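Before we start, here is the structure in question, set down as structure tokens.
Note that this complex is displayed minus one protein chain, with the remaining chains in position.
Let's look at chain A:
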Amino acid sequence: MATTSGRRSAKLLQRIATLTPRLKPRPAVAACDWNPKSLQFWRCLHHGGDGVLLVPDVGRERKTSGSRQLASEGGRLPSSSASGGLRFATSAALPAVGAKVAKAEEMIEVSVDGQSVQIPKGMTVLQACELVGVSIPRFCYHSRLSIAGNCRMCLVEVEKTPKPVASCAMPALPGMKIKTDTPLCKKAREGVMEFLLLNHPLDCPICDQGGECDLQDQSMVFGSDRGRFTETKRTVLDKNLGPLVKTIMTRCIQCTRCVRFAKEIAGVEDLGVLGRGGSEEIGTYVENLMTSELSGNVIDVCPVGALTSKPYAFTARSWELKSTESIDVTDAVGSNIRVDSRGPEVMRILPRLHEEVNEEWISDKARFSYDGLKRQRLSEPMIRRPDGRLEAVSWHDALEAVAEAAHQVKPEEMAGIAGKLSDAESMMALKDFLNKMGCERIWSEGDGKSANVDMRSSFLLNTGIASLEYADLCLLVGTQLRWEAPLVNARLRKAVRSSRAKVASIGPPTDLNYPHQHLGTGTETLIRIAEGRHPFCAEFGRAERPAVIVGSGLLEHSDKSAVMAAVEMIVKHGNAVRDDWNGFNTILLNAAQAGARDLGLVQGARAGNKEIKFLYLLGADELTPADIPADSFVVYQGHHGDRSAYRADVILPGTVYTEKEGTYENTEGLTQQTSPAVPTVGDSRDDWKIIRALSEIAGVRLPYDTANGLRARMLAVSPNLLRIDDLEPPSDFSFTLKNQFPSTVALSSFPKAVENFYMTDSITRASRTMAQCTAAFFGKRE
């Protein structure tokens, strides 16, 4: 790949253009906009001639956060003339974490390739060029990591400097004249490329990164056509980083992105550079595994095939895959993902850029649990016969059996439980169906039967995931944030690193990957702080933007009202809820919880508590058979044959999140939608459609036939569920309106909400990769 003759290269590029129709600009870009892993990106530069590069737009309009606005104020954006709709994505130009960003008055003028541009002070040359639209090749620079400057691929010529400068590290000074396409720059790039490829193995045919490799792409565009190396290449031993990250360290170009990611973003200082010069190796040295919950992201940051995904190894090539934008449902963060599928199978899951939620990262559970989508799937309706065996039947028979059983019990003896992964549409249909049957007992797993869901601000992350970065003091109550919502933890870590925010936690002791104070384990400490008898109160009072994050595992706690009242007092004394800042947050555990609460999936006013004789489980698997009365009729509608299917009398196969268009609300209240990436399995149907069909057979036909009709109904219940990708902030009535402090409180420790991070729902429990992770990592964590 590296050595093609000069005459053939133009023809080769043309061939590539015809062979790879998928590489047309499309909304979901491979890794992220500043470093796309597509040949299209670099091809533009080659054909551009005038050095102006048009980068594919990242997709739907996002609400601009503060820092993005700054970047867009800075430069002139090129017009989208020739490429019909390509726009310049500005997030690449953001200064690195912790850099001071200048105000509008502190703009300086530099000239890039003859074009002059106003940029904020403090930007580097590379960022200045990005603002103009010129993308400079690089390997070690990453906009979210600290600057290393060791690959030297970003060398550009600056007038009146003796040597080309590493643009990623050089701050842009006023009046600089930057030239990126001079013969000197081209020679430098060819030289760097030649050196990088010197010791690089000829692994392209067997390397997973082929087709989306920065080294391949940049060598095609910037490298020379022939090499001069005739000696033996060096090799490096592979390191064992665990069941998730496959390492072939011979391919490593020592850019140190993985080292910086692990240290800065993930907070585990596992990886380091050992040795010097030609014998540099990246590794852990002490044969540790990478136990971080964000370890899969090193696969994305690695520009070559040194760190790749072990479960995905040798399974597919990037050009065979169809990408679908979707949302992750393994936790409540609602990370934006890209589901790559080939035919009916999901081959891998990659992150999608969303500045306000997950930036460019996803947790390991989101990334690697897709193999559970193929195992233990329910594909046919089944009825349990009197001898105890489940028999596959037709849909009509199954639905009739359910309708018959439903009519045989009184409405007060029916109940419905929505599961962790249910989308808003199916929960709406379930609620409507049960209400029409006269049943008022419906709740969502993880919420308890009598949750107070009246005020949205009482159960959402009011500060917003993105704004948590600006908190200067955070108190975690009853939550192990690292395992419950790794990406929210990563944001807090950003706050701790960049602005020295202080974090204190009350609850089970956890290693949060950043320095924090562990104040206590339970209600005693919380009450002492609430009453002002703890040294922490002074700190809380001094903070300008304090935040309190309460774990939703506490809502099943026996002393819920005492805990909430104590938190309320703390928030009031610390002035954490004001017009410009709302610091009271609840972190939810499941993807369905926020949607369920918004839809009002709680018991009605006169629900009663008769013994349950008919139980409708919409994917609810956290019940043990002991929770379900022995003589009740259980209907399980879900996608995996997990715990509840063993107890079910009728099984109705539904769809997983990769197969349906479902609305999910994340823990901060942002409504997002998944998209179907693969077809459904066997005879399964969309969840809401099953309930609609059931309602017809049961004689209580629901008034909607189409998804739009159902959404119109959702509009009447909770209109924010139709505002896709729009955060509807809750108003804060709640703090004037809560419970009083009870007189007696039992002193107890807060329980752990997540026992095993890798197996929390039916999909992850069915996944082989998650089982390997549990075996490899579970014993090593506290």
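Heads up, the rule we're going with is that contacts are C-beta pairs under 8 Å (C-beta built on N, C-alpha and C of every residue); 3 or more make two chains touch, one makes a residue touch a chain; residues count from 1.
The rule we apply is simple: contacts and distances are computed from a predicted model.
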{"item": "Chain not present in the shown complex, as UniProt names it (candidates \"Carbonic anhydrase\", \"Ribosomal protein/NADH dehydrogenase domain-containing protein\", \"Protein farnesyltransferase subunit beta\" or \"SCNNA protein\")", "value": "\"Ribosomal protein/NADH dehydrogenase domain-containing protein\""}
{"item": "From A:His407, A:Arg578 or A:Arg723, residue that would touch the chain that is not displayed", "value": "A:Arg723"}
{"item": "Touching the absent chain when the full complex is considered, from A:Ile327, A:Ala401, A:Val453 or A:Val745", "value": "A:Val453"}
{"item": "Candidates A:Gln118, A:Asn240, A:Asn435 or A:Asn575 - the one touching the absent chain", "value": "A:Asn435"}
{"item": "Absent-chain interface as seen on chain A, which is shown", "value": "432, 435-438, 440, 450, 453-456, 598, 600, 602-607, 700, 716-720, 723, 728-731, 733, 736-737"}
